[in-house]
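The complex appears here without one of its protein chains, the remainder shown in place.
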Amino acid sequence: MSKSVDQIFVNAKQWLLSWLMPAPAWVVQIVSSLINIFALLAVFLTLFALMSVLERKILGRIQNRYGPNRVGPFGLLQPVADGIKMLIKEDIVPARADKLVHFLAPILIAAAAILALGVIPYGRNMTPFTIDGGILFFFAVGSTTELAVFMAGWGSNNKFSMLGAMRAIAQMISYELPLIITVLPVVMVVGALVPDRIVAAQAEYTLGVVPRWFVFTPWGATAFILFFVSGLVESNRTPFDVPEGESEIVAGHMTEYSGFKYATFFMAEYIGMFAITGLAATLFLGGWHSPLSVLEFIPSYVWFFAKLSALLLVYVWLRGTLPRTRIDQIMNFAWKFILPMSFTCVIAAAVWHYAGRGLRGWLWSFVVIAIVYTALSMLLDTQRKFAPRTYRFAE
Amino acid sequence: MSSAAFVLIAMVTLAAALAAATLQKLMHATLSFAVALVGVAAFFFLLGAEFVGLVLVFVYIGAVAVLIVFTILLTRRDVGKDRGANWGGALLAVAVFGGLAWAVFKTQSVAIGAPHIRALTVKRIGEALMTSYVWPLQCVGLLLTAALIGALVLVMEEKR
Partner (left out) sequence: MTPTLQVFLIVSAALFSTGLLGALSRRHAIFILIGIEMMLAAANLNFIAFWRFSPQSQPPTGVMIAIFSIAIAAAEAAVGLALVIAVYRHYRTTNVDHLDQLKG
């Protein structure tokens, strides 16, 4: 029973494909891909709509107010109203803009965000596209975002857009490095770049209780935190939302976009956020596996989306709690702390592996991380008084 | 490996490459260059070297193209336009293409179809990198470190 509920979507797809039996193989393959794409878009666009209203409601609660509650029951139809508003707005293109680049930027950024969703395993046998090198695909596609942001900033021909794009690219490049290096220990330990294999490696339970998720090892926990912070920066969320800091540079690279193009940027940002949290859940939180072996009767995709929602809730929570950091603080944090710590994770994972993956390895890798962490915090000396700042402008 | 995909990719790649070589606006040329490289990566996928295709997209779009646009931004004073193609360059390029094409068509041994080979997995590439190619790998690591330091030293502000 639980098995058929678990596989209900897979079976539904097989049933749909069985109508196509007489067609040649390549037709079946294309239709199968199309089904995957439609399912992916339907699920994540719904999640985007839901997330946009839930975020506002949760933020409202954090700030001791109600949040949207007028449209539909509990304000749940708010995204529909927003969508209609965005669609019927006038689409303004600045007269001196680079029209083609200005037009292509939102398309590219949305395409990159959606493509990245394609390689994440959402449940048992529920990876839309299995590529040998799926993790690399994720980052290869994700790196296109930087170019798209730059296109938006350049194409608008506006100083706020350009400054926002510069900030965005500077912080995205700085944090892409730790983002990838924190994935390395997982890839090293599993020995595969395929997300399915990584999920399968976290299937067992130690002593039948504690799941063997990588987040429960010292290197995994450190890597997870670093990955999460870097992901926060990559998706331009508070406290790292300097690229679009409203009080400083209007809306960063999105300043000159209006109407549906702006909505596309907004959507790409949220979908990028889903992708990166989904990857975090896959890499460190056991993907679609249940946290307790007795709870395995609950379908796998429910677990995956539960983990995804939990991480998204933390995103919203952080947004409601923390103020915006300064750009130089962000950069210093990336290069002086996050990057050395992520290299330490790689070493700690190697130590864990060669000390036998047991308690001994656990302790040794903990020691490695503790030493580097202490040394870094002493060297960086967070109590230091800041010297008067000197401003240097780009020439 | 289908012909339709090949023709499509070849047309997109070559059109983008031509645009990158002749467009007058620096920004447009850079973006066409990015498209051309995506086309080359698509060729790699078509040839069964998915890993290399992904690495190409990752390195060229994620790093090189972004570096180029950053440089355009930092040297903005005389950015803008450049002449498209001049006759000498075009003539030489056509001559080189003619020579290469003549050589390719003359060589009978390259007019072959693709044999059936074992799929190239990431695991195989990794094993090869860590066994027979470990010295080149170390050398590339050294080279990249040297390039990183060299680039930093070059762009560092000079103390006056």
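In order of appearance the chains are A and B, and numbering begins at 1 in each one.
Operating definition for what follows: contacts are C-beta pairs under 8 Å (C-beta built on N, C-alpha and C of every residue); 3 or more make two chains touch, one makes a residue touch a chain.
It should be emphasised that the depicted structure is a prediction, and the values quoted were computed from it without experimental measurement.
Shown chains touched by the missing chain in the whole complex: B. Hidden from this view is one chain, which touches chain B at 1-3, 6, 10, 13-14, 17-18, 20-22, 26, 29-30, 33, 36-37, 40, 43-44, 47-49, 51-52, 55-56, 59-60, 63-64, 67-68, 70-72, 74-75, 77-78, 82-86, 88-90, 92-94, 96-97, 100-101, 104-105, 110-115, 117, 120, 124-125, 128-129, 132-133, 136, 140, 143-144, 146-148, 150-152, 154-155.
In the analysis below, only the chains that are shown with their structure count from here on.
Across the complex, chain A meets chain B through its residues 98, 100-101, 104, 131-133, 136-137, 139-141, 143-144, 146-147, 150-151, 154, 162, 166, 169, 173, 176, 191-193, 394-395. Against chain A, in their complex, chain B makes its touches with residues 25, 27-28, 31, 34, 50-51, 54-55, 57-58, 61-63, 65-66, 69-70, 73-74, 77, 119, 121-123.
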